[in-house]
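Omission of a single protein chain aside, the complex is shown with its protein chains in their original locations.
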Amino acid sequence: MMKRFIWLCLILVSVSAKAELTIEITQGIASSIPISVVPMKWSGTTELPENIAGIVRSDLERSGHFSVLSPDDMLSHPSELEDVYFRDWRLLKQEYVVIAQIKLNGQDQYQIRYQLFDVFNEREVLTQTLTAKANQLRDIAHRISDEIYEQLTGIRGVFSTRIAYVTTNPMRTHFNLAIADSDGAREKVVMSSKYSIFSPAWSPDGKRLAYVLLEDSGSKVYVQDLATGDKQLVSANKGINSAPAFSPDGNKLALVLSKDGNPEIYVVDLTTRHWIRVTNHYAIDTEPNWMPDGQHIIFTSGRAGKPQIYRVSLESGYIERLTFEGSYNARARLAQDGRFLVMVHQSAKGEPFRIASMDLTRGLLQILTSDTFLDESPSVSPNGVMVMYAAKYNKRSILAAVSVDGDVKFLVPSKSGDVREPAWGPYLN
Amino acid sequence: MQLNKLFALSVLSLAIMGCESTSSISDDSASINGAVIEESQTQPVGDNGSVDVVTEEHAEAVADPLLEQKVIYFGYDRAEILPEFKEVLNAHAKFLVANPQSSIVFEGHCDERGTVEYNLALGERRANSVKSYLVVQGVSPSQLDSVSFGEERPAMIGSEESIWSQNRRAEINYRTAVANY
Partner (left out) sequence: MQLFPLTDPRSFGLPVLGSGLIILLVLVLLSTKWMNTEPVITKVPKHINARLVQVKKAVPKKTIKKVKKKKPKKVKAVKKPAPKFKKVVITKKVVKKVEVKKTIKPLVKKKSLPKPIPLPDSDLFSALEEEEQNNNVADLLSKELLLKQADEEQEAIMSYSGQIKALVESVWRTPPSAKHDDELILRIFLVPTGEVIDVQMVTSSGNQALDRSAEQAVWKVVQFPVPKDLILFEKEFRQFKLKLQPSTARL
């Protein structure tokens, strides 16, 4: 039904600060919605601190669900309804038009009013008035993108969410745990170390990050409060302490300990510090991830000889194997609704590592990636539409994203060394 | 290249332990065994230099040349000890049995293929597999310890089999009998 083809287009986004990421769309869908976001009418005399319409345009374009008309190709730049000639926009084959105006409301207080019009039905879909300080204009832009996206696709937008990832220099002697907007802008380093940092995991409220710090004596698990920067050591047992994952209620942490000689899944209550051992097998058990019910955990196990994904019930301890296709299936991450998981997949020994999705009701496996090398660490956006992952591309570690249906792909190459271990944060509200 | 430094080390490290804080112990061992990555990642360069000098001075012709080999390699996604490395491990076992005050930390490492966490576990398997082998050879478990660095501390950086095969390894690091963790 859906005619799909690959088109290449390069978009530079958010080139404001030094260490920010650039997003490069490598594949979109044929049936993306044509939309025009008219440059905002600004009544002030100074230059605006952020190009809101520009941010909205790149947000929508990057989602793959929209094809965005360049302002240069527009016949007019209206900012009021009476200046919107639907016929003109139909001639340009546009289905939706966004117009907006921004004005200064007192000291450092901007007021933005935008309207979304349906060109063919000739009616207004959305009108909103928002106020913001200069440093919030980017948030406002992402919020507008979210609203438009949801109105037109029926899916909640994730432009306001954040991602966590680890950057490192090529010699791997310095590591930064950073968070940024989902478009890579406004990067903020939350932790720096000469030791390797990996497996960052968001708390469900988006206020804390759990991660592993691989010190000389071995791996340790920390939970860090993002607002205060306070770092709490959760686990430093003998052997491996790794792979933290917050429970859906945010009160518990699943992780991997090998203090008994072998990597096993444990669950610790973060307030009572009560530990429960979940698995007990001589093979490797690792990479736990919670099912949305908080009663089951999926994990990687080598118990069948090669790593495969399993699901364990916390109540009964019953373990069920979920993946059968391929020689290497590991680090599964569930979509927020638990309908499907994404994982690192190798179809047979010697074949490339890819990101694959698997429908949990039907067990159907779909390989999503193709252009990158050594694909790792998949993380699903909270709306279940995109998967961000780490990969090698032109001999560097980069982040890349692919839509769950495999139709949209983009790269997030860093300007500052290698980027690894992405973790897509939750909705923030 | 540097012969006989092991015995020297065992003596030396005892001496160092007397005055050095515990935090730099693993650094010392790293520099002595000559692992490139370890050296580049650990801090006090001055310490390393002095240690090396002392090592040379105290070197005595005691040890088996096989003891010089402190890295053994593994097959892809495997943790079994390959036959060609058994002789090396036997030599280390003999030395440890003869020198109960010596102890070893095995570092397990992986190549970059596969997931970070799975490789961390696999690295531990490799370290433990060497450890068990030595226990079977009669070494006291109290002299042996292991730590996994997964794929995080490659010996070489790159993405081809010749590099990967160098990174799938267990490193044997001597230190004193004093447990530091």
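In order of appearance the chains are A and B, and numbering begins at 1 in each one.
Going forward, a residue touches a chain if its C-beta (ideal position, glycine included) is under 8 Å from a C-beta of that chain, and two chains touch if they have at least 3 such contacts.
It should be emphasised that the depicted structure is a prediction, and the values quoted were computed from it without experimental measurement.
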| item | value |
| --- | --- |
| Where the missing chain makes contact, among the chains that are shown | A |
| Residue, one of A:Gln111, A:Gln128, A:Gln151 or A:Gln336, that touches the chain absent here | A:Gln151 |
| Contacting the left-out chain in the complete assembly, out of A:His65, A:Arg311 or A:Lys409 | A:His65 |
| Selected from A:Leu334, A:Val385, A:Ala400 or A:Ala423 as touching the chain missing from the view | A:Val385 |
| Sole residue of A:Val125, A:Val234, A:Ala283 or A:Leu374 that reaches the chain not shown, by the stated touch rule | A:Val125 |
| Missing-chain contacts mapped onto subunit A | 1-3, 30-31, 33, 65, 95, 118, 120-121, 125, 151-155, 385 |
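The rule is short, and it goes like this: only the chains that are shown with their structure count from here on.
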| item | value |
| --- | --- |
| Subunit A partner contacts - residues on subunit B that touch it in the complex | 26-27, 40-43, 77, 112-118, 120-122, 124-125, 128, 146-150, 152-154, 157, 159, 180-181 |
| Partner subunit B, residues of subunit A touching it in the complex | 170-173, 194, 196, 198-199, 214, 216-219, 238-240, 242-243, 256, 258, 261, 263, 284, 286-287, 300, 302, 306-307, 328, 330-331, 344, 353, 373-374, 376-377, 392, 395, 420-421 |
